[in-house]
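Only a part of the assembly is drawn; its chains keep their places, and the rest are absent.
Letters A and B name the chains as they come in the text, with residue numbers starting at 1 for each one.
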Amino acid sequence: MIAHSFRGETFGPAQRLHGATYIVDATFRRKELDAEGLVVDIGLASETLKSILKTLNYRNLDDEPTFSGQNTTTEFLARSIFERLATAIRDGTLGKEGAGVDAVCVTLHESHVAWGSYEGQV
Amino acid sequence: MIAHSFRGETFGPAQRLHGATYIVDATFRRKELDAEGLVVDIGLASETLKSILKTLNYRNLDDEPTFSGQNTTTEFLARSIFERLATAIRDGTLGKEGAGVDAVCVTLHESHVAWGSYEGQV
């Protein structure tokens, strides 16, 4: 549940400080299931995603140094969260078996009609 | 898509400036349908609701004089929108037939799991 504003005439009234609820989904893909019949340990995956989102939630993104000079659009945020999740997978945060995940897709739903996502290889 | 902050320890991290997407539903009730078989002219009702929401959308509610000194919680906003809608109905904005609406319920969905609503007689 973040506040932010956008720069650029394209954004019309969204140039004003406003906000959004982002419902964030992460999809994990792999060719073959792991030894226990899983794509990923959903408990570890949820914790990891929650810890990434905690650094963004209940904030005014205009004040976050990480995003300085950047329009924090839905699609930009999707990529940003994807990158943190991909790093976590490579670092073993999702467990030894989690390293077998090939690709991740992060989707941010900003309303019942609008969403953005980023999909890439781990 | 508004920004706001809350005062009071109850709100924890929501005391910081943050934001929310509110998906707003309005429900209209009446005992008997009008001459054309309608509860309300859905075109007029949608326009009226949209014009009310336009005064709130893409804003930082902390800066709106109307809400000065007020926690703009989901349930508070639901009542505020209900009152504007009830006034519009009594003023004939929903047409002559629209005046037959008995009760209205306004619901604000702030995420896929949290919502607040206000229901009252017109």
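A few comments on the model shown:
Convention: a residue touches a chain if its C-beta (ideal position, glycine included) is under 8 Å from a C-beta of that chain, and two chains touch if they have at least 3 such contacts.
Quantities reported herein were computed from a predicted structural model and do not represent experimental measurements.
Taken over the full complex in this file rather than the chains on view, the one protein sequence occurs as 6 copies, with 2 of them shown.
What we mean here is this: only the chains that are shown with their structure count from here on.
The centroid of the Cα atoms in chain A and the matching centroid in chain B are 30 Å apart. Every residue of chain A that touches chain B in the complex is listed here, in rising order: 1-4, 13-14, 16-21, 23, 57-60, 109-112.
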